[in-house]
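The structure appears right after this line, and notes come after that.
Only a single protein chain was left out; the remaining protein chains are all shown in position.
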Amino acid sequence: MSKQEITLSVNGATHELHVEPRTLLVTALREELGYTGANVGCETARCGACTVRVNGDAIKSCMQFAVQLDGAEIETVEGLAEDGNLAPLQAQFQAHHGLQCGFCTPGMLMTADTYLKDAENPSREEIREAIEGNLCRCTGYHNIVDAIEATLTEGAPTNE
Amino acid sequence: MYANDFEYYRATSVAEAVELLVSNEGAEPMAGSHGLLPRMRTGEEAPPVLVDINGIDGLRSIEETEAGLSIGALTTHAEIARSELVQTHAPALAVAAQAVGDIQVRNGGSIGGNLAHGDPRADLPAAVLALGGSVSVTGPDGSSSIDATELFHGDFKTEVGDHEIVTAVEIPVAANTASTYVKYRNPLSGYPLIGVGTWVQTDDGGETIEAARVAATGNLVRSMRLEEVENALIGSAVDKSTIDAAVAEAAVDEELYRQDPQASAAYCNHLLAVRTAEALDTVLAIETN
């Protein structure tokens, strides 16, 4: 079908692009715009590897067509670090070995980063519920929960 | 997999959406897309035309009306779950909305789409059925209301017509009521294996159950009311023996369950009874409002 013109703001930069209606947001980000951080791991909204922020909310970017999001503000994992410095959450993932193969990590970070904006003293069980929509096959989640918890309690790692 | 190719239209009003549905053979409305899109990517559905209703103003709100609550069709699960109005007046719906999927799905999916999609696994239908809700739809012949009991036909089919748009969900609110939703998550899908919505209304003294609705969802062919359970409650005293008598009725014909790789119909029926008991324990212990 004919391509449609849409505008997406990605990490603050505005992009105009032509997409087929069936083009998923994640496909547009990865293949049209080169933001390959978000990954595709399933087609049934289970894995969460594609999670990005859309207008402030964590969303699975393979569960939206790009045309639906004309004018939306998208934030991806590529936007988390500032001036080449890891954000506290990213640094805690490294400090706590909260990633192994890294494929789920961009989505995991975007879910956790969004969650942290409102979270107040969550229990470990609540943190686990917050990342329920992000599968990780490598870590068993323990260290991911540690990293999120540590970001809340100490911000960036203090043991540098 | 990739979704099929389709024509895409973005409607800016309900009337325009209806017009687009009427004029395009096979067109489907799309709200949050979390129901339809995965089925397009698994090849289960291939609509030739999608009418995006996200751009329609006024469909994303939660308001108190004379009858109760009116929830705009595009209101997300996350918005419903954190709404104080819903938590206060329709707790079953708030609990069910919070039980949907995960954070991202709750941010992306909307109530109107969820109900119109007719996924028998969904959480919300049990709550809406228990709360005695209805959906407002608009089609070529104008607007009408579909009671939740008429809504779910099973197998992704609903009473909503091909050319109709769900615009709102209406939840009646009454005094001396309590409601909740209990989910037993299917570890495979994240959907409920069994979800039970319950709503009861007592007399002013909170001693007798005057009205009750109990509904189930999950591994069933469709979300449904459990009338035998309700009948065992209505007119009975608020006590343990009433719950026991009601729970004894909490079973459906085993043919009404779908196949699951890890749960038989007999086990699902057992869970249905256990979750019904939990739900009733909760609502009958809650101080009614």
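In order of appearance the chains are A and B, and numbering begins at 1 in each one.
Following the convention adopted for this analysis, contacts are C-beta pairs under 8 Å (C-beta built on N, C-alpha and C of every residue); 3 or more make two chains touch, one makes a residue touch a chain.
One rule holds for everything that comes next: contacts and distances are computed from a predicted model.
Within the choices "Branched-chain amino acid ABC transporter permease", "Xanthine dehydrogenase family protein molybdopterin-binding subunit", "Membrane protein YdbS with pleckstrin-like domain" or "3-keto-5-aminohexanoate cleavage protein", the name that UniProt assigns to the complex's undisplayed chain is "Xanthine dehydrogenase family protein molybdopterin-binding subunit". Note on the chain not shown: across the whole complex it touches A, B. Of the candidate positions A:28, A:74 or A:95, contact with the hidden chain is made by A:95.
Counting the whole complex, the residues of subunit B in touch with the unshown chain are 1-2, 4-5, 42, 184, 187-191, 259, 261-264, 266-267, 270-271, 274. For subunit A, the residues touching the absent chain in the complete assembly are 20, 22-23, 30-31, 35-47, 49, 76-78, 80-81, 86, 90, 93-95, 97, 99-106, 109, 124-125, 127-129, 131-132, 134-145.
Definition applied: only the chains that are shown with their structure count from here on.
In whole angstrom, the spacing between the mean C-alpha positions of subunit A and subunit B is 29. For subunit A in complex with subunit B, the touching residues are 1, 4, 20-22, 24, 43-46, 48, 51, 57-60, 62-65, 67-68, 70, 111, 114-115, 130, 132-134. The part of subunit B that touches subunit A in the complex is made up of residues 1-8, 10, 30, 33-34, 37-38, 41-42, 50, 52, 54, 78, 101-105, 107-108, 190.
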